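Structure first, commentary second.
The complex is shown incomplete by one protein chain, all other protein chains being positioned as in the whole.
Each chain carries a letter (A and B) given by its place in the written order, and its residues are counted from 1.
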Amino acid sequence: MSAVALSRRRWSPWLIVAGLGALVGWSYHGTRVDMGALLSVEGLRQIGVYVARLFPPDLSAGALRDAAIAAVETFAISLVGSVLAACIAFPLALGATRTILYHGVLYEGQRLGRAPKALRLGVYAASKTVLAVLRTVPEIVWALIFVFVVGLGPFPGVLALGVHTGGVLGKLFGEVLEDVDPRPLEALQSTGASRLRIVLYGILPQAIPQFVSYALYRWEVNIRAAAILGLVGAGGLGQRVYVAISLFLEHQLLTLILAIYVMVTLVDALSAWLRARVL
Amino acid sequence: MARPADRFPASTAKSAFPYLLAVAFALTFALSLRAAQVDPRLLFDAQALGNVARFVRGALPPKLDPEFLGMLARPAAETIQISVMGMVIAVLLGAPLGLLATSSLTWRGILHERVTRRARLMLGAAPYGAARALLSVFRSIPEYVWALMFVRAVGLGPFPGVLAIGVAYGGMLGKVYSEILEAVNPRPLETLHAAGAGKAGVVLYGLLPEALPHVVSYTLYRWECAIRASAILGFVGAGGLGQQIELSMRMFQFDEVLTLLAVLLLLVGTVDFISGRIRARVVR
Partner (left out) sequence: MYELRDVRKVFDDGSVALDGMSLTVGAGEHVAFIGPSGAGKTTLFRILNLTLRPTSGMLRLNGTDVATLSGADLRRARTSIGTIYQQHNLVGRLRVVHNVLAGNLGRWSTLTALGSLLRPRATDEAARALAQVGIPEKLYARTDELSGGQQQRVAIARVLIQDPDVVLADEPVSSVDPTLAVSIVTLLRDISNESRKTLLMNLHSVELALTYFPRILGIREGRVHFDLSPDKVSPEMLEELYAGHGDERGELAALGEGTNSFGKACRPLPGFDR
């Protein structure tokens, strides 16, 4: 592995700089970015007018209640979606871990027959592929698909987050499982423990705190994503934001934006606190 | 006076915290299940299964005729361009704000030992606080909300997408830049400062050389995220592949959706590869 990395030629810094420069130039041209107009007196004035129109936020009882309901829904989508993701990720991650299936210290003492080995390689390849598919399709596309399958509402949002994040977490979990310290495993194996019991007493105790930490981190990502999914009809704050913008309800829009800000900050703080307790 | 039982706190004291946490989690989760209207039966009723079958039948085989593929070149390129320009703006926003939001540069620590308290608060702490607040607002509002607002302000097309990524990612970059800068070992800075270097000198000769690899590496990592975001922003009218995906989905052209996803996968993979190679080069 390292030999391969060493033998590969490194890209020269000048090539990188020139390449990035060309990329930026091409992108500048293609996106028709007009910073001049944006930062001109007229452009800035227009932004000012738009921002001014947002104020003050709509703090009427009805608007607040609406925002609160949507915020709770968004929170619920992110939480249930993250838990579902962990449930999807865990079994797939076990299947995507070579050191559990056919490789490494647990398999040094004996040889696997040809058929069992092929079966295990198959499980490994299948798990890896499923995880890759789950995580490369963006959550908003999953949301569109699930809205098509089960109809509008927060439930397709939960499914979308669960499936996409399940792919992301499955990959991360698998890396954690392969990276656990093998020395305690060898010790457990020498007591005559079966592989399943070694997973229980040696691998999982080392891996689970990391699992929790990764799941919490993805929860932070998911609270943001849950606020997006409403755009395609999957419930929560996103749906209300879309409506408020389409109907020019600027004051309500600001209320909703504040609600998003509060939710995101809250979940970030909660997750950081929990992670500090776990690790 | 410690009672004998207190002598081995690890062996006797059992904290109630895990149990409280478990109960709180179970409650929140149960309430969330209701609020999110989770109903697994919906997934397995005849209609849902029929829809799944419809989707799969419609998606296979993916649409690969040259005309359609030719039509995708432009939005695919646009997706990359939006991500690149978005990152340029994010760096332009994030770097100065990140510097201001670094307490060791603005008001705390050895560089400010000899400045009066008043001056420190007025000239240092105030801009520091403002920069942090601004960064927090930038990054806590999701990029698609920014995109919706910029579409309002500057019209449809890739430009609002660029601005949305620029602002939202500027907030994230600024925060992480300041964290990286705060973590730099202060000793060399002290030496430079003692030798009479001004703030600019300290930043250029002390901070940047230490921090730059991390800064570049994190920026490239964010670019990998930006390409995904840029694909999604199309959903609110900000150009790129997302717009096509939504269109095809709404028209039930699932074979087109599959092709579009494959193209997106290719783009994301390419960007990840390039960024990964450069990152490996920068951080050795």
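Assorted remarks:
FYI, a contact is a pair of C-beta atoms (placed from the backbone, for glycine too) under 8 Å apart; a residue touches a chain by one contact, two chains touch by 3 or more.
Only a predicted model underlies this, so the values are computations on that prediction, with no experimental measurement involved.
Of the options A:119, A:193 or A:249, the residue whose C-beta touches the omitted chain is A:193. Screening A:17, A:68 or A:105 for touch with the missing chain picks out A:105. Contact between chain A and the absent chain runs through residues 105, 108-111, 181, 183-184, 186-194, 196-198, 200-202, 205-206, 209.
Going forward, only the chains that are shown with their structure count from here on.
A separation of 11 Å divides the Cα centre of chain A from that of chain B. Residues 5, 10-11, 13, 16, 23-24, 26-28, 30-34, 38, 46-47, 50, 72-73, 75-77, 79-80, 83, 136-138, 140-141, 144-145, 148-151, 153-155, 157-159, 224, 227-228, 231-232, 235, 238, 241-242, 245, 257, 260-261, 264-265, 277 of chain A are the ones that touch chain B when the two sit in their complex. Chain contact summary for the complex, chain B toward chain A: residues 17, 21, 28-29, 31-39, 42-43, 48, 51-52, 55, 77-78, 80-82, 84-85, 88, 136-137, 140-142, 144-145, 148-149, 152-154, 157-159, 161-163, 228, 231-232, 235-236, 239, 242, 245-246, 249, 257, 261, 264-265, 268, 277-278, 280-281.
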